[in-house]
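Missing here: one protein chain of the complex. Every other protein chain is in place.
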Amino acid sequence: MKIKKNQTNKLKIFNDPVYGFIKIPDEIIFDLIEHPYFQRLRRIKQLGLTHLVYPGALHTRFHHGLGAMHLTEQAIEILRYKGFEITDDEALSVIIAILLHDIGHGPFSHALERSIVENLGHEDLSEIFMNKLNNEFNGELQLSIDIFKNNYHKKFLHQMVTGQLDMDRLDYLNRDSYFTGVSEGVISYDRIIKMLYVANDNLVVEEKGIYSIEKFIVARRLMYWQGYLHKTVISAEKLLINILKRAKELALNGDKIIVPNYLSPFLKNSYSKHDFESNHKLLDNFARLDDFDFYTAFKEWSKSEDPILSLLCNNLLNRNLYRIELQTEPFSKAYIERIKDIAMSKLKISENDVDYLVNVDVTENHAYDINVDNIFIINKHGLLTDIAEASDQLNISVLSTPVKKHYICYPKTIKMLLDK
Amino acid sequence: MKIKKNQTNKLKIFNDPVYGFIKIPDEIIFDLIEHPYFQRLRRIKQLGLTHLVYPGALHTRFHHGLGAMHLTEQAIEILRYKGFEITDDEALSVIIAILLHDIGHGPFSHALERSIVENLGHEDLSEIFMNKLNNEFNGELQLSIDIFKNNYHKKFLHQMVTGQLDMDRLDYLNRDSYFTGVSEGVISYDRIIKMLYVANDNLVVEEKGIYSIEKFIVARRLMYWQGYLHKTVISAEKLLINILKRAKELALNGDKIIVPNYLSPFLKNSYSKHDFESNHKLLDNFARLDDFDFYTAFKEWSKSEDPILSLLCNNLLNRNLYRIELQTEPFSKAYIERIKDIAMSKLKISENDVDYLVNVDVTENHAYDINVDNIFIINKHGLLTDIAEASDQLNISVLSTPVKKHYICYPKTIKMLLDK
Amino acid sequence: MKIKKNQTNKLKIFNDPVYGFIKIPDEIIFDLIEHPYFQRLRRIKQLGLTHLVYPGALHTRFHHGLGAMHLTEQAIEILRYKGFEITDDEALSVIIAILLHDIGHGPFSHALERSIVENLGHEDLSEIFMNKLNNEFNGELQLSIDIFKNNYHKKFLHQMVTGQLDMDRLDYLNRDSYFTGVSEGVISYDRIIKMLYVANDNLVVEEKGIYSIEKFIVARRLMYWQGYLHKTVISAEKLLINILKRAKELALNGDKIIVPNYLSPFLKNSYSKHDFESNHKLLDNFARLDDFDFYTAFKEWSKSEDPILSLLCNNLLNRNLYRIELQTEPFSKAYIERIKDIAMSKLKISENDVDYLVNVDVTENHAYDINVDNIFIINKHGLLTDIAEASDQLNISVLSTPVKKHYICYPKTIKMLLDK
Partner (left out) sequence: MKIKKNQTNKLKIFNDPVYGFIKIPDEIIFDLIEHPYFQRLRRIKQLGLTHLVYPGALHTRFHHGLGAMHLTEQAIEILRYKGFEITDDEALSVIIAILLHDIGHGPFSHALERSIVENLGHEDLSEIFMNKLNNEFNGELQLSIDIFKNNYHKKFLHQMVTGQLDMDRLDYLNRDSYFTGVSEGVISYDRIIKMLYVANDNLVVEEKGIYSIEKFIVARRLMYWQGYLHKTVISAEKLLINILKRAKELALNGDKIIVPNYLSPFLKNSYSKHDFESNHKLLDNFARLDDFDFYTAFKEWSKSEDPILSLLCNNLLNRNLYRIELQTEPFSKAYIERIKDIAMSKLKISENDVDYLVNVDVTENHAYDINVDNIFIINKHGLLTDIAEASDQLNISVLSTPVKKHYICYPKTIKMLLDK
C-alpha cells in the first residue's frame, strides 16, 4: 500500500500565515505557478517601497495571487451551496483568472507607470501574458481570459475577479494588514464571503452582511491613508520616480550609465502595447525584470558621476527620504518658489535640476466609487439596494467623494533653513 | 538566597487571553480584587444573554475590570513619557477608579433596570459600593472617588475612566470581540493609547491617530448592531424582562412562587438609592446577587403553576426565543393587533397576558454623541478640533445622529399562522 | 426571486472565535442542537473551576461540541480528497457521534464522580442519552451509536471520535488555550488534519506530520500541568468535592439543608447505570442539572448552620482557596499530622471533620499512553511506526510514563502557624 495522493506531486499545500494553508486545487494550477512568468512574481513586492515605513511589508505579488485564489475557491463553494450553478470548468477558470489577474505587474508598477513605462498599464500586460500562456497551454485558458475580460455570459464570475468586492481586494486588505501590522485593515473576509449571493447575474451581498461591507469600505479607506498613501510612502515613491526619470534622461542623453541587462531597454525606449504583443522577446525581457534589477541599479548609480543621480540613490538606499508636507489646499506659488530658491542657493542645484529635489503634486482616493461596479445588498424579499443607500448611517455617498491631498516634497536639510 | 518579590504574594500576574498578561500593580489592588464585592463580578456576565447568539460571550465583569485596569496603566505610562505629570497617588487612584467603575452592576443590569430594579442605575450603585469600600479601607479610596465623580481638578484623569474614549470602552470592545468572535469590533487600542495626549486638561488624541479614532467609532457602532443590539439578543432580553415582570406581578399578588434567597427582596420591593445608602444589609444582599440566582429561578419557575411564567422560562432555558422583526418605521396598529389576535385565539392567551408574548418596542444607538465628552484631535500646532470635524470624509456628524429601530417580538409558532 | 437557502432556516452559521465560523451541515444536526439535552450543555462549563485561575475559562461543553463537529467535517473532507470512501451516511453519523460524545457530562463531572455520583461515568451517560435520542429520532442515530461504541466495521471512523488523536482532543486543546490564554496549548490542528490518512482501517498520520504530532503530545502534556492539573485548580476542585461530600453527609443524616430541586435526588441517593436506563424521569432530572444548581446551592449553604459547610462554601464563593503543596514524594506522616493538629487546635475543628480541611492526595498524568490507541505514522512506502518510535529525539516513551504528584491542601491561615 502506497500513499495514493499526489502521484504527480502537484496537489501541494502551501503554508500561508494569513489563512493557514492554501491547497493547489488542480494540476494545471500547479503548472501555472511553476511557470517562470509566475515564479517571477516572487521577486516583486506587493507594496513597492511601503516597507520603508512598515518593515514587515515585504510580501510579494506571488503570495497575493495564491491568497486571492484561495478566497475564490471559498466563494465558489458558498455560492454552489446556495444553489447557484458554477460548472467545474467555470470554477477552474475563475480560479485561474484570479491567480493571473496581476501577472502583468512589473516591479514598482505605479512608479514605473509614472516614469519610464508611461504608455502601458499592468492590466494590458496581464492580458498579454495570459494570451501567451493560453498559447503554451493549448487554449486551456480561453475561458479564464473570457471571464477576465468580461466576455463571458455569467457576469458574476467576472465580478469575483474584478469589482468593488472582488477576491483581489479581500485578499490584499487582509494580507497587507498582516504584513504591515496595521490592524485597521483587518476585515471579516470570511463573513463577507459567507454572505455572497447572486442576483440578476450580479455578485451581491445578503442583507445581514451589511455591517461587514461597511467595515470593508471603511477599512479600505483607512488602509489607503495609513498604508498605500502614507505620507512617507508617497515621499519614497517620489524619490524612486525622480531616480528613474533622471536615469532615463541621462540614458537618452547618451551619458555613461550602467544599467542592468533587463532594465536597460526600458530606460532607453518607450514601448506600446502593440510592441509587446508583436515582439515576444520584449515580453520575455519584461518577464525577467524584477525588484532586484532596480535595487542593483540604485546601488550602481549611487556612485554615478552625475551628482543628482548619485544623491537621489544614496538617499533611497540609506532611507534619507524627502520631507513631505500635505494639506487640503494647493500650496501657494510663493511657498513653492521659496523652497526651490533655497534648494538652488544653498544646495547648489541648478534651475534645470531643481524639480528632482522639490516636487509638488496631488494624491487622491475614494473609498467607494459610486459609478463603478456598485456593491448591492439583497434583502430577504430579493430587493437590491446600493450599499450607499442601504447603510442607515455611514454616509457612504460621502465616502465616494474623492479626497484630494496636495503635497510638497523637498530634502530634509531645507527644513531647517525654512524655519529660520 | 530567596526569591525576593512577592513576599506578601500579592503582586500576582493574571493570564488574559486578550492582552497576554495583566500585572497587579499594587497591594491594595490585590486586596480590592480579593474583596467579596469584587469577586462577585466573577459571576456576572459582561454581556448578559448575548451568549445565546455568540456562544463564546461568557466573559465576566471581573475580567473586564482587570482589562480596563491594564489599559489604564499603559495610558498613564504614555502620558508620563510625553511629559505630563501624574503623581504616584494619582496613578494608583485612577487605576482603582477604573477597576471599580462597574462594581455596581448587578446581573443582567439592563434588563433589571427595565423590570424589577427600576429606580436605580448601576452608576449610583458603583458609587455606593465605592464609598462603602472607602470606609473599609480607611479612606484610601477617596481620591479614586473624587476622580470617578469628576471632583478632582485634573479632569483628564476622570476622562480616562469615563468619557467617549475611556479605557472602559477600549477594553470592552476588544474583549467582547475576542469572546464573541465578531472581528468587526477589533480596534487598535494600543495605537490609540500611544496617541493620547493632554491639552487644556482634556484627554485628546494626536493628529496622526485620527484614522484609528475613526475606526474606533465605526467599530463601536458595528459592535452595537452586530452584538449588543443584535436582533436575537434583543429578543432574548425581552424574554428575560417579561419573565421578571411576570414573577414580580405574581410575587406582589401573593401567589406562591419560589424565589432564591438573594433575589427575593428585589422581587417583592422597590428600593431607592437612599435605601441602599442607609441600609448596609440591603447593599450586602445585593452584593450576593449574581447570574446564578436568576438561572436557578428560571429553572424553578419553568415548573411553576402559572402557565405564562413556566412557558417563558422554558423558552429561555431551551433557547426557544421570540421571533423578532425590526424596521425603521413604527409597526402599524393593524399589524400589531393581528398578531395579538392570533396569540389570543390560537395560543389561548388572555388579553391581560398577551403583552408577555407580543411586544412592541424601539431600540436606538448613536455611535458618537456629539454633545457629550467630545473627542478632540490635537494637531502639531496645538490646535484642537472635534473628531466630527477633523475627519475629512467619514461623516461623523451623521454617525452622531441616533439610529432608531422599531421591533415587534412574538412566539415563533405565530409566524406560520401569520403567513397563511 | 427569494433567497433560496434556509427555507427551513436550519442551516445556520455560528460565530466561533476559535475557527471563525461553524456551519451546521444538516437539518438533523440543527434539531439535535435545539434539543433541551444539548441546549443544557450551554450551562455546563468545559473546565469546571479552572476559571478561578484563568478568568477567561468560562466556555461550555456546548461550544466544544460544535467545535469538535467542525473539525470532524474537515477531517472527512481531507480523507475523501485522499481517496478513502466515506459515504454520506457515514459522514453524517460520525459528525453526530462527535457532536454528542460529551452529552453525558454533568456539571463539574470530575468532582461529581469523586463525591456524589460515584458509580457512573459520563461515558455511560452519553450512551444512555444517545439511545434516548435515537428513540426520539426514529432510529436515525443508530449508525452514530455504532460508531461511538466501536461496533461499526470501519474502525477509523470511531477513532475520529475517540482515540489519542481524535477531534475531541484537537478541539479542546485549541479551545481551552483560546479561552484560558495559555498559549502553550496551541496546536497546528489544521496541519494535523491535513496529514490524516487511513491505513489498515486505522486513522494514522503521514510522515511529514510527525513534528506536528510531537508538538501535539507536548502541548497536551503542558496543558495538563499548566491548566487542568494546575495546583490552584486542584485545590479549588478539592474544595468543591469536600463541599459536596459534606452536603451529602448532612443530607443523609437528615439534617436540614436546602437543596435546589434538580440537585436534591443526587445528594440523597446513589444511582446505578441501570437506574438511569430504566427510569426516564431520572434521566430527565439529570438533564436539567447544570452549573447553576451548584452555585445556587453553595450560596444557600454559605449561610448554613453547619459551620464546616458554611465555611467551605464561603471560601469557594470568595475564592479563598486551600493552600496547596505539591511534591514528587509522598508527604511524611509527621508533616500531615502536624498540619491536622494545628487545624484541630487553632481552628477548633473536631477530629471527625478535619478531613474536610486538610487533604492529602495524588494526581497523575501521562502525556501519551503507549498502550491505548497508539498514534501511528505512515511513511511514503506505507510502513507504519508508533510515534513513540518514529520520533527521532523526543523521548516519547518517557512521555508515556505517568507522572505522579503528591499534594496536601489546607487552609491558608494554617500556613503562618506552620512557619512559626
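Chains: A, B and C, in written order; residue numbering restarts at 1 for each.
Here is the rule we go by: contacts are C-beta pairs under 8 Å (C-beta built on N, C-alpha and C of every residue); 3 or more make two chains touch, one makes a residue touch a chain.
Quick caveat: nothing in here was measured; it's all calculated off a predicted structure.
Peer 1: Could you run through the displayed chains and say which ones the absent chain touches?
Peer 2: Visible chains that the missing one touches: A, B, C.
Peer 1: I'm checking contacts with the chain that's been left out. Which of C:His101, C:Arg175, C:Arg221 or C:Lys248 qualifies?
Peer 2: Spelled out, the listed residue whose C-beta touches the missing chain is C:Arg221.
Peer 1: Touching the left-out chain: which of C:Val186, C:Leu282, C:Ile336 or C:Leu384?
Peer 2: C:Val186
Peer 1: In the full complex, which of A:Asp190, A:Glu214, A:Glu237 or A:Asp293 touches the chain missing from this view?
Peer 2: Touching the chain that is not displayed is residue A:Asp293.
Peer 1: Go through chain C and note every residue touching the omitted chain.
Peer 2: Considering the whole complex, chain C reaches the absent chain at 183-184, 186-188, 191, 211-212, 214-215, 218-219, 221-222, 225-226, 328, 367, 392-395, 398-399, 401, 403.
Peer 1: Hey, which chain A residues sit against the chain that's not shown?
Peer 2: So the residues of chain A touching the missing chain come out as 14-18, 20, 34, 36, 39, 42-43, 51-56, 58-60, 62-63, 66, 178-182, 260-262, 288, 290-293, 295-296, 299-300, 303, 317-319.
Peer 1: Since one chain has been left out of the picture, which residues of chain B touch it in the full complex?
Peer 2: Residues in contact with the chain left out: 1-5, 13, 20-21, 81-83, 190-191, 194, 197, 199, 206, 378, 380-382.
One rule holds for everything that comes next: only the chains that are shown with their structure count from here on.
Peer 1: Tell me the angle, as a multiple of 5 degrees, of the rotation that maps chain B onto chain C over the C-alpha atoms.
Peer 2: Angle of rotation between the two copies: 180 degrees.
Peer 1: Would you kindly tell me how far, in whole Å, the mean C-alpha position of chain B lies from that of chain A?
Peer 2: Here the centre of chain B sits 43 Å away from the centre of chain A.
Peer 1: What is the distance in Å between the mean C-alpha positions of chain A and chain C?
Peer 2: Each chain's C-alpha centroid was found; their separation is 49 Å.
Peer 1: Do you know which chain C residues sit against two or more other chains?
Peer 2: In chain C, 20 touch at least two other chains.
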